[in-house]
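Below: one structure in structure tokens.
With one protein chain withheld, the remaining protein chains of the complex are depicted in position.
This part shows subunit A:
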Amino acid sequence: MTVQPEPVTGNRTVLDSEAVSRSLTRIAHEILERNKGPHDLVLLGIPSRGVPLAQRIAAKLAEVEGTEVPVGSLDVTMYRDDLRMRPARTLLPTQIPPGGIDGRTVVLVDDVLFSGRTIRAALDAMNDVGRPESVQLAVLVDRGHRQLPIRADFVGKNLPTSLVEQVAVRLNETDDQEGVFIK
């Protein structure tokens, strides 16, 4: 039912698939370093592209530490502050891992950090699911232009952009194309 986005062509490639992979490897290591291991971690991806990113980070964590970190998804559609400004949007899956998030360290994962409003919505959505011990944020790209006091703990690539530019993340799982592009 989801509309396949147009493949990105004729734009500047910021990260190719290998660079994406290296960024996620580094993020995985930083998560382990910050939290002194994989214990009590839960990765929650924000649909659509945050979910495969969370799964990839979890795979890398398993490679390094040999433990499975629970991965889930958290749809923020109904918590968006612009819900009333556009036609009702399709809901995306929310899947909380069986252990829940109470008392855990939740790492939210998204593709692009921009205004910060999606993350605010995610924090509100999480409030209705449980009470984590702490919440951290991992993003593949931070493109600046924050409108709220929100920052990422783990960043794949800091990408200074102008507001007229568009940043597009494409992942094999969702798009049949891989990389970060700017136009």
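Everything that follows uses one rule, which is that contacts are C-beta pairs under 8 Å (C-beta built on N, C-alpha and C of every residue); 3 or more make two chains touch, one makes a residue touch a chain; residues count from 1.
Going forward, contacts and distances are computed from a predicted model.
Looking at the choices "Protein-export membrane protein SecF", "PqqA peptide cyclase", "TRAP transporter large permease protein" or "Aspartate carbamoyltransferase", the name in the UniProt record of the chain not drawn here is "Aspartate carbamoyltransferase".
The missing chain, though absent from the display, is touched by one residue of A:116, A:130 or A:144; that residue is A:130. In the full complex, subunit A makes contact with the omitted chain through residues 1, 75, 78-79, 83-96, 124, 128-130.
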